[in-house]
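Data first, discussion second: the structure below is written as structure tokens.
Missing here: one protein chain of the complex. Every other protein chain is in place.
To keep things simple, chains are lettered A and B as they appear, and every chain counts its residues starting from 1.
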Amino acid sequence: MGGHKLETFLLNSIIPIIFLGLSAGAIYLSGYSAAYVVQEVFTRLGRNLFLVLALIIPIMAGMGLNFGMVLGAMAGQIALIMVVDWAVIGLPGLLLASIMSVPLAIVFGILAGMVLNRAKGSEMVTSFILGFFAKGVYDLTVLFGMGSIIPVDNPELVLSRGFGIRNAVSLIDTRGALDQMIMLNIEMFGQPIQIPLGTYLVIALFGLLIVWFRRTKLGQDMRAVSQSMPVAQAAGINVDRTRLLAIVISTVLGAFGQLIYLQNMGTLSTYNSHDQAAMYAIAALLVGGASVTRATLVNAVVGVLLFHILFFSAPMAGKAMLGKAEIGEYFRVFIAYGVIAAALVLHAWRRRRSESIALKAAAQNLAARQAGESA
Amino acid sequence: MTGDDMTDDPGGLFRCEGISKAFGDTRVLTDVSFSVGRGEVVALVGENGAGKSTLMNICFGMPSIIETGGYSGQLYLDGQPVRFGSPKEALEAGIGMVHQEFSLIPGFTGTENILLNREPVNRSLLESVFGGRINALDRPRMEERAGTALSKLGVTLDQQTHVSQMPVGNKQFLEIAREIDRSRTRLLVLDEPTAVLAESEASILLEAIRKLAADGLGIIFISHRLREVMELCHKVVVLRDGHKVAEMPTRETSVRQIAAFMVHRDKEEAEEQRVAKDFSAAPTALSVRHLWVDMPGERVDDVNLEIRENEIFGLAGLAGQGKLGIPAGIMGLKPAGGEVDFYGQKLPLNDPRACLAAGLAFVSEDRRGVGLLLAESIQMNIGFTAMQLQKQFLKNYFLFATVDEAALEKNALKYIDELAIKCSGPLQKAGHLSGGNQQKVCLAKAFTLAPRLMFVSEPTRGIDVGAKALVLNALRRYNQELGTTVVVTSSELEELRSVCHRIAVINEGRVAGILPASAPLEHFGLLMSGEEVEPEASAPCGEAVPAEVGA
Partner (left out) sequence: MNSIKNMIETAGWPRIIIGLFLLSLFMVAPLVGVKVSTSIHDTIVRFGRNGVMVLAMVPMIRSGCGLNFGLPLGIIGGILGILISVEMELVGMSGFLTALGLGVVFAAFLGWGYGILLNMVKGDEMMIATYVGFSSVAFMCMAWLLMPFKSAAMVLSYGGSGLRTTISMDDFWTDLLSCSLLDMLPDAAASFFSQLDISFLYKILPDGLVAWAVSVVQFIFLEQAMGMILFFGFMCFLVWLFFRTKVGQAMNAVGQNPDFARASGISVDKMRVLSVVLSTVLGAVGIIVYAQSYGFVQLYLAPLYMAFPAVAAVLLGGAAVGRVAIVHVLVGTFLFQGILAMTPSVINSALKGLDISEVLRLIISNGMIIYALTRRTKEVR
């Protein structure tokens, strides 16, 4: 039994272990100073962790990795563009954007949830394509609708032709609004290090919220739905509504996450910022040892740490190793895609393995019975 | 508490009066009445298709009943007339039902499953904004309530273990505890609750049911194990072909009598076709030893059979007892083990191609699922397997061969004529045919392979009377004219008796006994109920029988 437990543990944490090795190697090769690495880690943790948290609830509801989280990111961006247009800046601006993004994200989430409820069993691929579809609609709205139908007239936002939003929107006045709220300055390795405690507090708050959410009736219903939709339905749980709620929550959190990300970055790349939001968050979560059916806060934190260490040190490591920085850049893209592919394969393979184990057990059971009787 | 006439019993908890139900033109229930008193355990027995499940679906307000036009007759609960529009209404009125298939969530603990969607919560202010589902679960009270429900059953089990790690008996207890936890539950329907249990588990369950009855619950117990019925129930109601044929206290009857009621026929139909032919001298075509098959719902544990060349051999038994698993296992469609010899040659298991190549063919009971390519033409369906295995119906060119539609058509036309397949032509899609004609296409597919032995499962399920006779006659004809050995699996005992030479009754994954088709019906009924039949009643082809009789 002990051997079996060890095997299960290794199987579950094989990916984090591999990435621990990869990250350590990349840091070593990149030659970055310890202080630089620590500062980057603190910054990126604040920047990315919230987006990763937004993925946990759909996984709880058995809907897999929510590639459709980009819809939330778009809601956040639309709200932010409006807020910038109204020249509400700093923390109030960020707050206003958060509040405004909620109804948008709820509407997007409901639409996405309805689509996904029609594609039970292939939620992931559908939410993935839904992300691309939404990108088309978003582009249409922002590039053609804003400034013409939707009133936006700040000349710094609008393209010279009179409508449509510029490629890059500077968030210089809102930059770091949350990070700077409580900034902890410490010294480490002889260098000053900044820790954005304000952001961390918000993340911790929502982390606790997720922990609490698991204990609610709704959380319990989601777990039931994820394991067996027919049984949950038979017990009177409204399966479709439960799944819809999971997607709505994820979309709203995605919007908040994107706002936190953007206030840290300080610029909004209008047509690209949301593109990779879901993918990098998913890759990070998986690097942390989550699977398609199980994800914890620990997975999220560990994943963001390991994935982003690798992410920022890969180009330099590539240059040091093979003389080409591009190698490192492509390597991290490969890692992001590859870890998702690996996690999906592992998930499917595990499911098949547990089926065949059950089959073997049944066969052994029958054989034993026969033997017992003939004896 | 018990009595022959319960209709006026003021203590009657639940009563059906004059229940009738038809699906389209088929009558499945005719004027059925019976009652259950408080603390009474009533057995409901009958063959497959006797109407048990339809009756229970009516009592439980299942949508399948309402969507097909409802029913006539009246249900009474506590003397009040009731009519349920949905299972929810039935539950609220106090009727609990434990279905044959488990309805549990494997990754949840016993407690979580017992209280699924009825969890007690700690209410909070958030409720008024976000609705009741935002309240946190009250874990201690959940454990307490689950414990109470289990103790009412009189069983102890670790309610905090995940269901996936529990033995099957505990799962059954959880299902029942779930119904008990509903404070309103007064009538409990148990559908074959002991079917999946080992003997020791079953006896604990029976004890628990007795305890529940002693607490005042009314219980309807559906089981094919007549011995359990005799042991547990106060009263037994026998259904046959949708009629109530008997209702009597168990102390005034016997297993033998109940079995006779279950299978009895008023007139012995098709007697003249029953062939008394002795095959004991014929060579063995198929020999099966210690076969097990993992087919969900039709598990086979340990089957031994000797099938003679050129005979028509029947496999009978109630649904879920494993008769359908035998051909599916031998043909490699379901994981199987054991030894199977075909004319002395060892047949590899789990390898459909080898079976087909050896000269076996299989007409599955699952026509639409396994038997047909619904989007392909009739002619392609009929010729497909022969094309794949025997390279028939191919037109050769220099380097490759393509489908020879003309040859396919010729072959299909032959069978359309012989089996009277009603269709617009050999190019009609198989999915557009009626059930009977689909069955004929499946048979034609098997005949095209010219097999030495063919398995036919449920050949007449869901098809009309005219097509039935045609299908059975075709089997007889191929058996006689081409000397094909045929193994027919069917839930219709009469049909088997009219076409087969010998019939094996399968019960709980084993051969309960082998009888000649001419054996009295009661003997079949007894074997299906897990009872034994005296040796002199067994088949003339003696050797295979005595060792396996009884469980």
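In this section, a contact is a pair of C-beta atoms (placed from the backbone, for glycine too) under 8 Å apart; a residue touches a chain by one contact, two chains touch by 3 or more.
This is a predicted model, so every value here is computed, not measured.
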Please identify which residue in B:F14, B:F221, B:F279 or B:F384 touches the non-displayed chain.
B:F384
Full-complex contact with the absent chain, from B:V168, B:A214, B:A401 or B:L482:
B:A401
I'm checking contacts with the chain that's been left out. Which of A:A54, A:M100 or A:L130 qualifies?
A:L130
Looking beyond the chains shown, say which of A:A87, A:I149 or A:A348 touches the absent one.
A:A348
I need the residue numbers on chain A that touch the omitted chain, in ascending order.
115, 118-122, 124-126, 128-130, 132-133, 135-137, 139-140, 143-144, 161, 322, 324, 326-327, 330-331, 333-334, 336-338, 340-341, 344-345, 347-349, 352
Just checking the interface: what residues of chain B touch the absent partner chain?
331-333, 352-357, 362, 364, 366, 369-376, 380, 384-385, 387-389, 391, 394, 400-403
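The rule is simple: only the chains that are shown with their structure count from here on.
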Which bits of chain A are touching chain B when the two form their complex?
212, 215-218, 220-221, 223-224, 227-228, 230-232, 234-237, 359, 362-363, 366-367, 369-370, 373
Per the touch rule above, chain B residues touching chain A in the complex are 88, 103-108, 112, 116-117, 119, 121, 132-137, 290, 292, 294, 301-302, 335, 337
